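Once you've had a glance at the structure underneath, I'll fire off some questions.
For this view, one protein chain was removed and the others were kept in their places.
Each chain gets a letter, A, B and C, in the order it is written, and its residues are counted from 1.
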Amino acid sequence: MDADNLQLAASLVSPSYISQGGAALAARRRLVKGLLSNRRLPQEGWDEATIEMLLQDAALMDSNTFPGQVGLGEREGRVACPLVARMHCRLAHGIGRSGDIAAEQPKAAGSSMLAKLAAHLAGDALRIAGLADMALPLLLPSATGMALTLKTCLKAITAANLVPIVVELLQQGDHLVTDVAGMQQAVERLGPANVAAVVTTTSCFAPRASDDVVAVAKLCSKLGVPHIINNAYGVQAASLTAAVTAACRRGRVDAIVQSTDKNFMVPVGGSVVAAPAGKGRDWLVQAVAKGYPGRASMTAHLDLLVTLLHWGTVGWARVLQQREDLYGYLSEQLAQAAAQLGERVLSTPGNPISLGMTLDGLAAAAAAANAAADEAAAAAAAGAGSSSEAAAGAAAGGGGSSKKHVDVTFFGAMLWARNVSGTRVLTCGKQQDVAGITFADYGCHISGYPHPYMTAAAALGTTKADVDVFVVRLVRAYKELQVKWRRAAGQQTNLK
Amino acid sequence: MDADNLQLAASLVSPSYISQGGAALAARRRLVKGLLSNRRLPQEGWDEATIEMLLQDAALMDSNTFPGQVGLGEREGRVACPLVARMHCRLAHGIGRSGDIAAEQPKAAGSSMLAKLAAHLAGDALRIAGLADMALPLLLPSATGMALTLKTCLKAITAANLVPIVVELLQQGDHLVTDVAGMQQAVERLGPANVAAVVTTTSCFAPRASDDVVAVAKLCSKLGVPHIINNAYGVQAASLTAAVTAACRRGRVDAIVQSTDKNFMVPVGGSVVAAPAGKGRDWLVQAVAKGYPGRASMTAHLDLLVTLLHWGTVGWARVLQQREDLYGYLSEQLAQAAAQLGERVLSTPGNPISLGMTLDGLAAAAAAANAAADEAAAAAAAGAGSSSEAAAGAAAGGGGSSKKHVDVTFFGAMLWARNVSGTRVLTCGKQQDVAGITFADYGCHISGYPHPYMTAAAALGTTKADVDVFVVRLVRAYKELQVKWRRAAGQQTNLK
Amino acid sequence: MDADNLQLAASLVSPSYISQGGAALAARRRLVKGLLSNRRLPQEGWDEATIEMLLQDAALMDSNTFPGQVGLGEREGRVACPLVARMHCRLAHGIGRSGDIAAEQPKAAGSSMLAKLAAHLAGDALRIAGLADMALPLLLPSATGMALTLKTCLKAITAANLVPIVVELLQQGDHLVTDVAGMQQAVERLGPANVAAVVTTTSCFAPRASDDVVAVAKLCSKLGVPHIINNAYGVQAASLTAAVTAACRRGRVDAIVQSTDKNFMVPVGGSVVAAPAGKGRDWLVQAVAKGYPGRASMTAHLDLLVTLLHWGTVGWARVLQQREDLYGYLSEQLAQAAAQLGERVLSTPGNPISLGMTLDGLAAAAAAANAAADEAAAAAAAGAGSSSEAAAGAAAGGGGSSKKHVDVTFFGAMLWARNVSGTRVLTCGKQQDVAGITFADYGCHISGYPHPYMTAAAALGTTKADVDVFVVRLVRAYKELQVKWRRAAGQQTNLK
Partner (left out) sequence: MDADNLQLAASLVSPSYISQGGAALAARRRLVKGLLSNRRLPQEGWDEATIEMLLQDAALMDSNTFPGQVGLGEREGRVACPLVARMHCRLAHGIGRSGDIAAEQPKAAGSSMLAKLAAHLAGDALRIAGLADMALPLLLPSATGMALTLKTCLKAITAANLVPIVVELLQQGDHLVTDVAGMQQAVERLGPANVAAVVTTTSCFAPRASDDVVAVAKLCSKLGVPHIINNAYGVQAASLTAAVTAACRRGRVDAIVQSTDKNFMVPVGGSVVAAPAGKGRDWLVQAVAKGYPGRASMTAHLDLLVTLLHWGTVGWARVLQQREDLYGYLSEQLAQAAAQLGERVLSTPGNPISLGMTLDGLAAAAAAANAAADEAAAAAAAGAGSSSEAAAGAAAGGGGSSKKHVDVTFFGAMLWARNVSGTRVLTCGKQQDVAGITFADYGCHISGYPHPYMTAAAALGTTKADVDVFVVRLVRAYKELQVKWRRAAGQQTNLK
């Protein structure tokens, strides 16, 4: 409804009412104007109507929706199924060109506009979250990114035919921290020219702390080696974004990679690659953009754009603050639960998201049950009858045979079955192959960590109500399992 | 995206691409412009994107969506549930004011605009269907309308505290036609001043023909009595719209009422009340509009508007033509089926939608089965043992006891159970009370019609494929039922 | 995904994961089970997914969506436009049969089920809101209802060809209250047998109080006259529902009519007609159901059902409580504003929703401006030059000519222009024809109310933030207008 159409409408409905309606439409167009001018999150989040208006206009600016368009190419944004078209808001052309995923797509002015806005808003959202002085970031429609700039680092590195060199963490109290000196030695041993990049990690499971990205950045600057920060879900923690910003200011950082779903509560599938602003400092981001072969899905861009418009600056800041508060709340509640269970929360101040709780008591119960089962099995092998076999079977937590020892990791499965997801239970002493490399205690960050433990994260979107329910289920499940294993241990004993 | 915003967008994406996108947006706005200027169906139907653009703009012109609006009244178009808001495209204020359902609603410029457009397009659609020279029609958000202008006439008339006088139809061959002379006598007997209105009907089930609306219109003109045409689903038949148009030109017609769902394939719930154009001729339509108490739902308006935009003139004309063709096709296919079954299609050229087929053979089979059952029951009552009771039970078509006679109307239920809906099976000889009046052979149009029969309609939206499937199921069900009843008749005989 | 399909799915995805997924589906089906068993609001509101699951299942139980169905009738729930079908969740058949709007529709088992559930939930929602001991209410798809049971009473009564007798209210302090004695006299004067019904009103604009429905109910019981309560938006106020309940217990109440949009925050278009439970006490509700001609739209049922499921008992009770709280908040804020402006809030404790504020000061300013304008006009007429004409013109508030006096009602338009809707400004001394009856001071409830005043309502869905913004705009607009009119008065004086 432009001015002409409003004037025509005023011959159907009183001009004064139409004029008010027109003013309301203009108010929404001014919101769009502000967005296009500022390329920042709006102060207040937009309502759904305004977001849909923007998406609709954009979709109608793409050639696949042009009235009267005929397409004689092999890729014309045709969509066979109306339901699919609606799921994509009629945006079908994707983004980028074969030469550059960040390039505009000539057949799709609207999609290109949305993609650019998404990148600008992502940059602004990073800034609000504390990542200062960044160049315009690159949004990638994959959780993976390209080449060596990836988040699940080992997989990504080997996919690029590089050889990963792992520098083990150091234990300090409960904490696992970066061995900066070890890194330096490793680089010098290989020769800086032979090192594609040093990859550090900020967000990770407790008891690991964030890597000391400032120290590593200084080291990389000194050695002349690229430095990539895997900031997977670190945007949500103010201490991590502050550390990354400091690293960029005081040392060398070539790229900072983060996941969109973990940091911005969108469906899985996108990542944001940032780099410090400054002449040439985003060379790697540029290279990734130009190295991404082919046109790509714009879903990740769309999801992020819509979410950031929905939040606005106020909403995004509030969500971030709520997460900071939640970390404190989870710490307290988990500490109380641990105290009740005779366990304790690991002291990991360097990890602002994930918390660990020891499971020593539970592990002891498991060990007792296993010992009793072994004894019973030995007795059985020595000639005992069928009754003891049944007893031995009863000792198994997961319902397995007497051969299978119970394991404290069963506690994780138990929580999952009770609708608690996302916790991890780790007990060191397992080997696993990842990308062809054998890790002792994979997932434990280091070999031989002195406690079995469980982690829980205060992640974006978790609520206090979630924590309350979690703690109740946690305590109940722990006690049930402990009783069960103690009983198993006792029963075996009684059989003697 | 107005010109200002397009210019801003051109700093994000190449101006030439933005310019093309802007041209496409402008092309769609021109479609809206044409609609607002012409107030007629667009030549070609609109695509969904353009329809949604119009609805969205309208919704944003209603005060319940105004950014910054505060409402301190009791009716502010607030919608609690987002899903409900979406189902209504955020249009919540309804239409009309307490004084007039056709009036604009000050709080809802957008809704008012859509409601006006709906009325104009309804008028145009009636015109295309053959109802010429009509005033702007009134859309009502009820299948009922108000006062005496209603479609299910008896109910409506008694709801308005009027006493209906029924003038029986005359049988001519298979046909049942208007007794114009009888009408005249009835009006004169009561005195024209005591007659609220003569109500005629165009669309109805065979074997009834359309009332002779031209003759009645002339009669009403002569007698000075209002004449209301119940044109329930007559918009879809060119011969009916032609007759109504002729009645308006040559006699008195005060209102023509039609259902939106039956004529325009929208969900149940609306009606269109038309009247001939000309000074004062739409007095009754105006009175109904002003007599409709309270604001009302705009759903019926919206459904009709969207459907007519979806069709456009071309689509609507095609749908009408397909129905005309389908009538011929159904006639042929039904005649072939009837021949195969020893029945015949009733000759009802005055009904262009509904067709009747005799069920004489089936009724004969039912009668034979019933006679045999009666005989068996008599024998049983006279002292026969349990075996004959079982036999008597077997004679019942619907699985009932020997007391219940089988009935040819069971054939209708049988078709329904085989996923054929909309057919009616009628056999005269039943009484029914409707609105306090006792009708012999209700549904049969007249008492004592000489055949039991089944009707099927060639209604808007029925396809040739529907007819093909229908005829197969019809023949199969008929034969099965005939065999069953014949067998029942035979079995009883054998028991003797 | 029934058990069979889940088992098949378990050959694609691990059985344990499928099993958890199946458990989640079963949990949702149990919610539906609870709804079908209890026919009450669920304790907690349902999420959108569960609501959509119910609607989808229902839609697929209607014959218009049956796979393989062929329709040979004229009303088969066909929907031409996919967008329209989606707006209705594919529910197209409407509700009721021609004989009874509350009857089930054979072609639409799903729609019928939803309609029944809507009625049951509406009854439960009324109960939660304080309307105790009611029979199953009737939902009507019109804001009007039928016959004499309507909300905008005068219109409705005359539409049914009845003659309304108005018993004027009595003024008590600021309050306007029911003249019970006057009602008794009116009924006795006409003879109880000649009175179709006494209609009382609970919810209304201040300074009118709710009618004394208990006293009137006792009176009607004594006189043997039907009593209909127009409880238009009274469901939201606990004191009103308590009064209605008491009236039902202690006297005669035949029907209680309320609007769905005003009480349940759904789009305009439905009403709920309740009656006390007890043998025969809902005769009028039954009569209305059976008197509603034709099948009808199910949109109003659907909107109400979805909204009540969305709220659940907890949500609905919270919304009601928030409104009660808001009334207190609005009273306080409005009193502060009035004090600031030299006005006062009318004392109307009998109206728990609407509040009035005097506009005496503003009216005085208007009077002064008008007097000055009259004087100037007289002087001009007596030979004054063009300069005074301009001055006279400047006195007009609305920009009119010197002939048009300014009027305190302009204040209402001013608020509307500043995005405040729903307030009413009333100044007694105007006549208006409504339904052919001339009212002095229509809208003022009685003639000659001693103050001009403005009303504002604490209606369901209004927020404290709304009130805060409202009060700021109110004070600002008042002061501006007062200054303007005072200046106009002063300027005229200066011209002398």
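Convention: a contact is a pair of C-beta atoms (placed from the backbone, for glycine too) under 8 Å apart; a residue touches a chain by one contact, two chains touch by 3 or more.
Because the structure is predicted, anything quoted here is derived from the model rather than measured.
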{"item": "Which residue of A:Lys116, A:Lys262 or A:Arg281 touches the chain not shown here", "value": "A:Lys262"}
{"item": "Contact with the hidden chain (one of C:Val32, C:Ala186 or C:Ala364)", "value": "C:Val32"}
{"item": "Chain A residues touching the omitted chain (full complex)", "value": "48, 51-52, 63, 66, 68-84, 87-89, 91-94, 98-99, 107, 141-144, 146-147, 150-152, 155-156, 158-161, 203, 232-233, 259, 261-262, 264-270, 291-300, 302-303, 306-307, 310-311, 319, 353-354, 419-424, 434, 456-457, 459-462, 466-467, 469-470, 473"}
{"item": "Interface residues of chain C (partner: the chain not displayed)", "value": "1-2, 4-5, 8-9, 11-14, 17-18, 20-22, 24-25, 27-29, 31-33, 36-37, 39, 47-49, 52-53, 56-57, 59-63, 65-68, 82, 90, 104, 106, 109-110, 112-113, 116-117"}
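We adopt the following convention: only the chains that are shown with their structure count from here on.
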{"item": "Centre-most chain [mean C-alpha coordinates]", "value": "C"}
{"item": "Chain whose Cα centroid lies at the greatest distance from that of chain A", "value": "B"}
{"item": "Chain centre separation in whole Å, for chain C relative to chain A (CA means)", "value": "48"}
{"item": "Intercentroid distance (Cα basis), chain B paired with chain A, Å", "value": "57"}
{"item": "Residues within chain C bordering two or more other chains", "value": "82"}
